[in-house]
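Removed: one protein chain of the complex. Kept in place: all other protein chains.
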Amino acid sequence: MADAEVAERLVAPPAAPVAAAGRAGTLAGELQAEATHALAQAGLQPAVTRPRRKINWLIVTGGVILALVLGLTLAAPMLAPYHPAEQRARERLQGPSRAHPMGTDRLGRDIYSRVLYGGQTSLSASSIALGVTLTIGVALGLLAGYAGGWVDGAIMRLVDVLLAFPSFILALIVAGLYGPGLLKVVLAATAVWWVSYARVTRSLVLQAKQEGYVQAARAAGARPLSIAVREVLPQILGPIVVLATLNLGRLILTLSGLSFLGMGAQPPTAEWGLMLSEGKAYFMEFQHMMVFPGLMIFVTVLGLTLLGEGLRDVLDPNGAAGRA
Amino acid sequence: MRPGASSRVDAGIGRRALGRAGVGAFGLLAGLGPRLTAAQAEVVEEELRMVTPRTFDGLDPTHGFSASRLRQVGAAEGLLRITRQGGIEPELASSYEMLDPTMWRVELRPDVTFWSGRPVDALAVVESLERARALVPFAATLLAGVQIERIDDRTLHFWSEQPIPSLPTTLAGEWLVIHNAESYGPEVNSFDLAAADLTGPFRITAFEPAVRVFLERNPTYWGVRPRTARIHLDVIPDPDARTLAALSGEAHLVQLVNPASARQIERSRTTRLVPIPADSIVSAYVNPERPQFSDVRVRQALAWAVDREELVALAHDGWSAPVPSWLGNDPNYPEARRVGYTRQDLARAAQLLDEAGWRLTAGSSVRAKDGVPLKFRLLWMLTYRPLAEVLQEQWRRIGADVEVQGSPDVAFLRARRAEGNWDAFLEGWGTFGDPAAVLSRHVGATGDINYGKLVDPVTEELLAGFVDLTDPEDRRQQALRINERHAELVPFIPLTQFLQLNAVSRRLRNYDPHFLPWVYEVHPDLWVSA
Amino acid sequence: MSALAPPALASAPGEPASGRDPRTALEVRDLTVAYPTPAGTVVALQGASFSLRRGETLALMGESGCGKSTLGRALLGLLAPPGRIERGTITLAGRRVERLSQREWQPLRGREISMLMQDPMLALNPVLPIGLQLSETVRDARGRVPPKREVRARGMALLRSVGFEDPDRVWRSYPFQLSGGMQQRAALAISLVNRPRVLVADEPTTALDVRVQAQVLDVIRKLQAELDLAVVLITHDVGVAAALATDVAVLYAGRLVELGPAQQVLATPTHPYTAGLLACLPSPSGGLPRPLGGHPPSLIEPPDRCPFIPRCARADATCQTNRFPALAKQRPGSWRRAITPSLTRSRRTRARRQRRRDP
Partner (left out) sequence: MLQYTARRLLITVPVLWAAFTLSFLLIRAAPGDPVDIMFGPQESGGGVEAVTKEQKDQRRRELGINQPLPVQYVAWFGRVLHGDIGTSFKSRRSVFVELQQRLPATLTLAAASFTIKVVVVVGLGILAAAKVGSIWDHLVRLFALVLIAMPSFWLGLLLLWLFAVHFQWVTVAGPATPQRVVLPAVTLGLVTAPTVMRVLRASLLAELGRAHVVFSRAKGLPEHLILWRHTLRLAMLPAVTLLGISLTYLMTGSVIIESVFSWPGVGKYVMDSIQARDYPVIQGFVLLATAITVFGNLLVDLAYGLLDPRIRLGTAGQT
């Protein structure tokens, strides 16, 4: 996935010069300072200064889209008119009709049903990948940030190496060498994707370590682990949630991309990327085979992106998730 | 007397009756139409562009599949060749005859030289065949006990202790390419263009392994001067990409396009579809060492459970035909079409499985025996994924849980097989050739395509019986007996005809598909009108 | 003698203001600037009026957030969005400019009115050499770019006149290669290269080292004389105001609370806020500065009353009930708005001392 790959790199820290350039000047003009100052002087508390919060349309739109996709997917057994693997020789390669709202594929399977069930595969596989990635990444990031010293050094060197390694290629190598399959692809993705979380977590931990509440907890004699879990973790949750939401979209793109290449889901599993690759052979004749699965991926990722960006405004106003 | 030739005379016609009606018509038109009508005045395009899915392994005919790949593009020849009708005719030889059942005499054409200029004389042929015998194990099997003797510069004797009725078939076989053994050296030397020294209408001028090959008209070719000056061969493994290459007009001859895109090609104004009922069937090979398949009844049940008509319709988009028994696609054996699994019989399959102890339990759709579910993995390669998917569904109906895995790349399957890590896979093989040799390869105890290593005393006995049979009809009957035994034992499950679809530019003249398209494709008369 | 014309005498709308006095460089009448925000409209400047003639300096004083910078930016048409002029007029060299578009403003800036900003480090582009930043500014009388040689000559001359002995090196330097004082002088040269009539200097010395402040002020003074400049000096530093200003205007909560000749205002402030502002300064007599208690009020829907009441030690019932009055003429050339005009003697004395110490 082009976009996923680049985005993956985006969460890498900018090289030192960027930071230098970024800090060289204050951003706000003095006038804005004056206006905001005036606002702040207005005797309004900061919380009240954000007046009746405007509805965050990003979250609402993203949420609605996702709820729809999720609803369709979860209700697949009720909504799908056919079993996703059911082959009907006489009904093969039909365009959209009343009996088959999205048409049928070369084996006479109902694309509508497969799209619905395909969501289960795509979403659950990406969610699992995300969960594992998140756990490993946050744990290692906490460890690196909190322990410091050689532990930090070792983890960060590993991160450096993995960052210098095109992640999609790594996934390809793993899937190629160990045989295709959704699980292997998920593992392969996990092997690379934890890096971004480790980085974000580590930088947030380093930041949090400087802050009063952690210093206080430490002074009070709390054990490092309990500080990490009780004090630091809740503080860094916001940016992580934002990053996770955005990454889920990218994971869906990556996994469906690998399936498209034949490395991921295997038949008869309905999976959007795999369906697209089946549609590829017929795309000149029967566009319906590639339009609908592609549309589903697109809409789902769009929903996740909208939601993630909406959440960023709320949970991560400083943009730590994108900066780390 | 020429046993091979006589037995295959009508093969072409018989074979065409097999496939769809249109298939044969296409083939004939392709072969005859343009040749008769094309005006000689038409301008010839200098370059013929060809696309093939298969890796072009190398330039040494003793390595990999190089022999057939080289022959296919007109860059190599044998002493004899197989005609379109399935007969045998001389190629580098000028004539051949049986002196007695244990001895054949072969006369060579005069004035034939390798690319290097070395004459193709009896000495060169002996060297070449001996080198093949030393380096290619199957060639060693074929030539077992055969002595090759140089009588004079243009005469050779082949003789053995035992009768060798199938020698012409052997010599015409794709693996015995005549090459300059001196130039290649004692070891396999696949990639050195300088060492390559062969014969044929075209000679290779540039070679990028697995990518492309350039050929030019061979100025010293002994036959008619090729009308095309150059051939550009691209290797494109992805079937959809090959279709695009054909439709865009970039290539004049595209081998093995996806049946899925057949309709698109048929509608094209610049390209036509040429179905070639190749001498090959796709079968599901099962691993008898796996507990699921050790019982013959399970294998039989799986064979009965296949709806081959549906397989043809769904997986091949209709471009194929059902094959009920192993020799059922071979026009030499019309009787074999009535043997074996001529229809789907789910009741019988279920009964066989029940008898074998694989039973359905309440609440489960998967059969089990001693608590172990009937579960296996079916591997696919090339364009066989839909085939695997349909089989998966058909076998699901009798309570088998089939997992499907694969890749268009043949290496995927090779790897699994090399590891011994396979339950079942799909592969296609031809049956053309001397029955004793072909059959022992597939079902003999030491046969290299006997993947499951299923050793059956009855089959062994039948195979051994070939030694005493010199009459072609007797050998045919013996082959049919082995075929029947095969249908009972089911070491692999015959499924469908392997029908090769080629996309051919309408400007390509004299394209005349051979039933062995992976051996004979390019010939001197082939040309593209500008 | 004062440059400050009473608003009552200001021209009627539409009438060229400078028709009366050709020396008048800038005239502001009843200027009101507001920022619409989600929380309400912030009135950053309310009804400010003054005028300024060439060669004179008006010091705008007040705490931060009182509208000084807003006024300064408004004079150049550079209000940051969403700020806008709600009411009033600005007359620059005889031309009404308060409603000009950015496109119309562009040729006026740099040639009629220019600006010197607080932090030269930020005001100068960090990645372009001084010479380029100077030369790209140069325009001839018709707004065209003069020949390269002429541009360079003008730039070099100006660099020399802002006190650089090695203008060639400065020309090639990047801002980060110069000290703060040098940067500010370079910025001054850039601002003045097209010989504007008016210079808005927004806290020109605040970001600088104390030692170079005087140097920069000297250069400003020198060039003011050379170019016959009118200077609007925004500052919260009484010392700076005293050093440069001919007149002083004190802003509080977006309103002019005191306006008059520098000497008078600084010596005898009439509004309590002015007095309080002066009291904030450290005194050489050893008295600790007395910070003003509290904060400026909200500027959202400001009240009619005196905005200083919540912090004013001497506010009384009159203040609470009466509208904040229009500027009242206290002495010739000076208008003050305090309802309670008299100040205690001690404060007045301190203010006087202050002036003496810091001429």
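Just so it is clear, A, B and C label the chains in written order, and each chain counts residues from 1 on its own.
Going forward, contacts are C-beta pairs under 8 Å (C-beta built on N, C-alpha and C of every residue); 3 or more make two chains touch, one makes a residue touch a chain.
Just so you know, these numbers come straight off a predicted model, no measurement behind them.
Although it is not drawn, the missing chain touches A, B, C when the whole complex is taken into account. The residue touching the chain not shown here, chosen from B:91, B:403, B:427 or B:484, is B:427. In the complete assembly, the contact with the undisplayed chain comes from B:174, out of B:77, B:107, B:121 or B:174.
Checked against the hidden chain, the listed residues B:103, B:126 or B:241 yield one contact partner: B:241. Only one residue from C:28, C:52 or C:117 touches the chain missing from this view: C:117.
Touch with the hidden chain on the side of chain C covers residues 73, 76, 78, 102, 106-111, 114-115, 117, 119, 122-129, 136-137, 139, 174, 176-177, 187, 190-191, 193-194, 200.
Think of the hidden chain as still there; on chain A it touches residues 1-3, 5-7, 9-10, 12, 14-32, 157-158, 160-161, 163-166, 168-169, 172-174, 176-178, 249, 253, 256-257, 260-261, 273, 276, 279-280, 283-284, 287, 290, 294, 297-302, 304-306. If you put the missing chain back, the residues of chain B touching it would be 54, 64-68, 136-139, 173-175, 190-191, 208-211, 234, 236-238, 240-241, 244-251, 278-280, 282, 381-382, 407, 409-412, 414-419, 421, 427-430, 441, 448-449, 498, 516-519.
Quick note on the criterion: only the chains that are shown with their structure count from here on.
Look at the CA centroids: the one farthest from the centroid of chain C belongs to B. Rounded to a whole number, the gap between the C-alpha centres of chain B and chain C is 94 angstrom. Centre-to-centre separation between chain A and chain B, using Cα means, comes to 49 Å. Touching of two or more other chains is recorded for no residue of chain A. Within the complex formed with chain A, the chain B residues making contact are 239-240, 243, 247, 258, 260-261, 263-264, 310, 313-315, 317, 385-386, 388-390, 392-393, 396, 403-408, 412, 416. By the touch criterion given at the top, residues 85-87, 89, 92, 106-108, 179-181, 262, 266-268, 280-282, 284-285 of chain A touch chain B in their complex.
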